[in-house]
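Let's look at subunit A:
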Amino acid sequence: MSAALSFVLHAALILHIALIALCVWRVWRGENVIDRLIGADLVGTLILGMLVIIAMIRGNALYIDVALGLAALGFVSTIALAKYVADGRMF
Partner candidate 1 sequence: MNPHLVLLPILIPLAGTPVALLLRRRPRAQSAWALGVMLTTLLVSLRLLGVIWSGGQPVTFQLGGWPAPFGITLMGDLLGVTMTVMSALVLGLGLVYAAGCGDRCITYPHFYPLFLALAAGLIGIFLTGDIFNMFVFAELLVISGTALTAISDDPNGTEAAYKYFFMSLLASIFLLIAMGSLYVAYGTLNMADLAQRIAAEPARQPAPLAMALLFAFFMVKSAVVPFHFWQPDFHAASPTPVSAMLSSVVVKVGVYGFIRMTTLLFVPVAAPLKTALIVLGVVGVIFGGFTALGATHAKRMLAYSTLGQVGFILVAIGWGTPAALTAAIILTFNHSLIKAAMLMLAGAVASRAPVKSASFDVITGMGKAIPFGGVLFFIGALALAGVPPTNGFVGKLTLFGSGIQAQAYPALLLIGVFSIMTLMYVIRAFQVIWWTPPAEGQKAKSKGDALLAPAILIGLCVLLGLWSEPLARLAVDIAGSVGNPALYILTALGGR
Partner candidate 2 sequence: MSDLALFIPILLPLLGALLAALYGLPGVNRRLSLRGVCWALAVLPLISFLFLLGRVADVNAAGPQTFRVAWIPSLGVNFSLWLDSLSLLFLLLVSGIGALVVVYSGYYFSAGSEWRFLTYLFLFMTAMSGILLAGDVVTLFLFWEGTSVTSFLLIAYKTSDAAARRGAFKSLFITGGGGVAMLAGLLFTASVAGGLDFATILASGDVLRSSPIYPVMLALVAFGAFTKSAQAPAHIWLPDGMSAPTPASAYLHSATMVKAGIYLMARMNPALGQTELWFWLLTGFGLFTMMLGAFVGLKQRDLKALLAYSTISQLGVMMMLIGDDTSAAFKALVVSVVAHALYKSALFLVVGIIDHETGTRNVYRLGGLRASMPRTMVVATVAALSMAGLPPMFGFLAKETLLASVTHPSMPPVLGSILVGGVLFAAAFLFAQAGTLIWDTFMGKPRDPEVHGHEPPVWMLLMPAVPALLSLTLGLLPEPKALAEFISRAAEAAYGGQVKVSLALWAGITPPLVLSIIAIAGGFVIWLNRGRVIAWQGGFADRFSANRLYDGTLSLLDRTAGLALRTQDGHLRHYLATILIGAGALIVLLGEIPQTASALTFGPPAELPLLRVFALALAAASAAASIILRRDFFAILALSTSGLSIALLMLLQPAPDVALVQVVVDLLSVVVLTLALTIIPREQLMRATLLTYRQSRPELFRDIAIAVGAGFVMTSVSLFSLTSRPRASVVTPYYEAGAKPLTGAADIVGAIVVDFRGFDTLVEITVFAMAGIGMYTLIRYAMHHDAASFATTVRAQLRKGVAQPDAAPAHTVFGIDGMPTSSLIHLLAYVLLPVMMVLGATQVMYGHDQPGDGFTAGVIISLAIAFWYVVFGYQETRRKLRWLKSSLLVGLGLLLQTVNASLTALFTGSFFSHVDYGALVGLPLPKGFNFSSSFIFELAICITVLGGATLILGALGHPTDPPVEG
């Protein structure tokens, strides 16, 4: 792996850490439930991105499998939670 690529990857990783931290803070101090939900969804997506970055840093495709699981189920849970928030129920 080239130095440039490595640098970019690590930088992206740190950036993602910062972004997640920001989102978490916003979830913590959110103005309403929807805002927090958005934040949580965003955290999930950013972690997904982070998984992909780690996969690249480690040169290992295995993490994509984890990412796949997280991606699919992340949306499911977001929507389920949105349904709960709107409706007080899920099914």
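The rule is simple: contacts are C-beta pairs under 8 Å (C-beta built on N, C-alpha and C of every residue); 3 or more make two chains touch, one makes a residue touch a chain; residues count from 1.
The candidates were selected such that all candidates are chains of the complex that A comes from, given by their letters.
What you see is a predicted model; the values in this text were computed from it and never measured.
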item: Touching partner of subunit A in this complex, picked from 1 or 2; value: 2
item: Of all residues in subunit A, those that touch candidate 2 in their complex; value: 13-14, 17, 20-21, 24, 27-28, 33, 36-37, 40, 43-44, 47, 50-51, 54, 57-58, 60, 62-63, 65-66, 68-70, 72-77, 79-91
